[in-house]
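Every protein chain except one is present and positioned as in the full complex.
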Amino acid sequence: MSATTYAWMVLAAPLAGTIVIALGWRVWRGRIAGWIGTGAIGLAFLCAIGVLVRLEDRPEERRQLVSSLWTYAKSAGLDVQMSILVDPLSVMMILVVTGVSTLIHLYSVSYMSSDRGFTRFFAYLNFFVFSMLLLVLAANFVVLIVGWAFVGAASYLLISFWFRRRTATRAGIKAFVINVVGDVGLVLGTFILFDKTGTVDFVGVFGAAGHEFSRNDGTLVVACLLLLVGAFAKSAQVPLHMWLPDAMEGPTPVSALIHAATMVTAGVYLIARMHPLFLQAPTAGDVGAVIGAITLLLAGVIGLAQTDLKRVIAYSTMSQIGYMIMGVSAGAYWAGMFHLMTHAFFKALLFMAAGSIIGAMANVQSLDRMSGFRRAMPFTFGCFVVGGLALAAVPPFSGFWSKDAILAFLGNEGGWHWALYVAGYVGALLTGLYTGRMVFRAFWGDPCPEAQELAGGHLHHADEPRNPADGSLEDTDVGFPGPHHQIAEREVPMKVAMGILAVLAAVAGFLQVPGVTHVVETFLAPTFAGDPGYAPDEPTWLTILGLSLSTVISLGSLGIAYVVWVRRPGTAPRIRERVPALARLLERAAYFDDALDVLVVRPAAACGRFAQQTFERVVVEGAIVGGPVSVVRASSAAVRAIQSGLLRSYVALLLLGVAGIALYFLTQAT
Amino acid sequence: MDIGWYLVVSAIIFAIGVTGVLTKRNPLVVLLCLELMLNAGNLALIAFSRMWGNGDGQVFAIVVMVVAAAEVTVGLGLIVAIFRRRLPIDVDELRELQG
Partner (left out) sequence: MSAVIFFVAAIAAIAGAVGVITLKNPFYSVLALVCHLLALATLFLLLYAQFVAAAQVIIYAGAVMVLYVFVVAYVGGDDTSLRETTGALRVLAPIFAGVLLVELALAVLGSGLSAVDSHGARIGAGFGTPGQIGQLFLTTFLLPFELASILLLVAAIGAVALARRRRGIDLADEPVPPGLHAPRPAYTGTMAEGVGDRHAAVEPTERVGIAPGGER
């Protein structure tokens, strides 16, 4: 079977999974739906490997394949096919997406097993994977937008999965609305590009970009900036990032899959895919790089002040995506994609381990209450440490090699990119700090009561289920998390998934060691064939400097974290007391949420209230609807008066009619 | 006399009948005024029959008389039935046929 056939099967398997699970939701008992879902994605992964093998069989210059199933829309100069583009970039994406998704599905089979919405969860999860695959395999803007929108919808469905929780539904709406802002940008960018090039196919648009637009053409820059708006919203970059921390309301597998490994990387993929456009409009690329740098710093410092474990990891995701955006915007395509891959591994692993701890804490997510889980949960501890080391870019774990690849590329660029270079290393310091904070607070120190209970062999069970975000009392019925919690130590599927990811997080970096292995860079080369700045990787003094600097910073920051949080336990509160305003700023996430509330939410709510109470009631119901109604009523009341029942008035009317007719004939005759 | 005179007389009687129908409250009297109108029509028919010189108008007048007789029969029967139900014999009070 050819590469494109395998690719269509990659798309078809999750879609079939969704449909089968959703249509038979009454039929699947126990965990069957979970195994169906996992099987579907596993099949997709195998087909993705098939695509890889078939693609690698072909010569290098023939590795861009477009396959079309039917004509999606054809009218008025628009010719849209239902087509997919199979080239190294999309193959890398589908491998990462299907691979990590399979493991997360496996993890979820145990994690969600006591939830009454188990079947619904897997239907949504499969639908999400299908949408993401559609997005990355799209061969034209329209299918891309379709996949983009589906991914947003799936994200909404999964964030507000526990739909009876107010906080969850609000978070889902927030995520969706902010993503819609991005969608608008994406669509408008598409409009401009279609207007100028006359086609929506990637191949066509990229081909025309060279001669349609001059370098830094204003229109192209605007179009690229609009595309960037879409990327920022989906990848949670400043200023469209507020939805990601709240999206932690979703179950932990959702956070792992969507908000670490796949959906948030869609923006990175978009910029990489649109590289010919950004090549012609470097200004837009610069904007993207700056925003990426700002995000990685801002998210890093905010993450230092958060107490909810999942939120810390969420801000960490934001920061790492900032690295990727910075990289691909500046032209470091293979480096950015490499970091995307390794980040998927270790971030998903971190979320899974966090899920395990939260299970042990009976759904409490606050770092303030966790401590000393080292002895009670050794496997989770090991996975968390592996993930944390990869995140903090400690050699030889994967994050070390990938993060450094990006920064080395930026250093090679020179000029003002040095500022980004420095920002990157400051960010690395922050990363080490907050990672260490997480690890040391949760696993070191005296065991908290839940850890003691677990060490004694009994998993803590909360008396009354409470909402982790605001502490309100809850239920364990449908629409809320189930009554039981699972930890990795006791569940084999969770162990398998986390184990595989831990191994990957540890060794995946060796795919691209500077000067030694070039797997990623050579694999992706055919896609970026037209890019002169693709820069084959040759180790220079800058590379060595970068690697050593990275090592020093990561180990140093972990060391500082150890001192602050293990050796001298009171240090953090003391620092906080010294700078209360700064601490408050960081805890409130730099007031972005409050600004959003004041600038957008309240005016919109006021408009809605005005529309409902004044406009709707007075104008629409009163005048526009009420007007004709009262006219009809009045006229029918007037006409009704004729039907009085009085014989005489009937006769009078009759004779009036007769006289009228006679008069007519009389006038006619004369 | 010219035929026109007869027709004018017919018109006058018709008008008087109309006045009666529109103003009277006793249904019996209303029926009587209805008879007046019918008779006016009859007179006009006979006059025209004389004018044209064939008997069609007279035949029509006889049929009108038949109809008038039938109508009076039923109408008076109705009034008797109303009287039996002890309802007021007043056209203004009997106004259920409305809506």
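A and B are the chain letters, set down in written order, and residue numbers restart from 1 in every chain.
By definition in this document, a residue touches a chain if its C-beta (ideal position, glycine included) is under 8 Å from a C-beta of that chain, and two chains touch if they have at least 3 such contacts.
This structure is a prediction, so every number in the text was calculated from the model and none was measured.
S.K.: List every residue of chain B that touches the chain not included in the displayed model.
M.R.: Where chain B meets the chain not shown: residues 1-9, 11-20, 22-29, 31-33, 35-36, 39, 42-43, 46-47, 49-53, 55-56, 58-59, 61-63, 65-74, 76-81, 83-84, 89-90, 92, 98-99.
S.K.: Could you list which residues of chain A touch the chain missing from the display?
M.R.: Touching the missing chain: residues 640, 643, 648-649, 652, 655-656, 659, 662-663, 666, 669-670.
The rule we apply is simple: only the chains that are shown with their structure count from here on.
S.K.: Go ahead and note the Å separation of the Cα centroids belonging to chain A and chain B.
M.R.: Comparing mean C-alpha positions, chain B is 91 Å from chain A.
S.K.: Using the touch rule from the top, collect the residues of chain B that touch chain A in their complex.
M.R.: 18, 21-23, 27, 30, 91-92, 94-99
S.K.: Could you list, by residue number, the parts of chain A that touch chain B in their complex?
M.R.: 643-648, 651-652, 655
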